[in-house]
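For this view, one protein chain was removed and the others were kept in their places.
Showing chain A:
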Amino acid sequence: MLVEEIMHRIVHTVEPELSIREAFQVARQHRIRHLPVVKEGRLVGIITDRDLGHALLHMVDDEPAAEALAHPVSEVMRREIITAHPLDFVEEAARLLYQHNIGCLPVVHGERLTGILTRKDVFKTLIEMFGVHQPSQHVEVEVADKIGVLAEVSRIFSQHKTNIHRVMVYPGRQPGRLKLVFRVQAINMLGALRDIVSAGHRVLWPPLPPDAGKPGECHE
């Protein structure tokens, strides 16, 4: 998934000359926290409501609050900006947000600011990626980390005419092992699970009934 698919295209920005007081108002009016600072269409800085607050705290030591609020945004904005490109992968954007411990990424194409992405947007996408929107059940399988293993387990679900609608792959508990997490559209997975076990994999969830190794025995 690409950044441009989930970014906000309407970006509320401020100009560097705008006063801190007015910048606060823009943030409050649109109920946003991050304000890119733009001069002639070019991104020159970024400011958050928290940065504004901190800057003010220092300024009011030396001057009355009313005067402090009149200073231009350019005096307190951050000039080193970490940005994303519209064609970056969402996971890359997530890594940037996490590594730099920042709350948003202005999305820049050439010189132009084309969008903005916040932690919340990435979070929302992650939730969709885990996905519990359609009726489905969670299955966890531990497998050896080798070529074709995902295909092998997936094929078992397909042989049981069971649709998989999400897959995630995590590192296993030991090196050389992987944990596959499937969300499959099925209430009954006993048949598929038995075959997964027979193929030599470990089913971590759901717990298998004691007689699951003996096909058919529990219901006939």
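We take it that a residue touches a chain if its C-beta (ideal position, glycine included) is under 8 Å from a C-beta of that chain, and two chains touch if they have at least 3 such contacts; residues count from 1.
By definition in this document, contacts and distances are computed from a predicted model.
According to UniProt, the chain absent from the figure is "Acetoin utilization protein AcuC", selected among "ATP-binding/permease protein CydC", "DNA polymerase III subunit delta", "Acetoin utilization protein AcuC" or "Imidazole glycerol phosphate synthase subunit HisF". Across the entire complex, the residue among A:25, A:163 or A:198 in touch with the chain not shown is A:163.
Of A:10, A:66 or A:187, it is A:187 that touches the chain left out of the display. Although one chain is not displayed, its contacts with chain A can still be listed: residues 132, 134-138, 160-163, 183, 185-188, 190-192, 205-207, 209, 211-212, 216-220.
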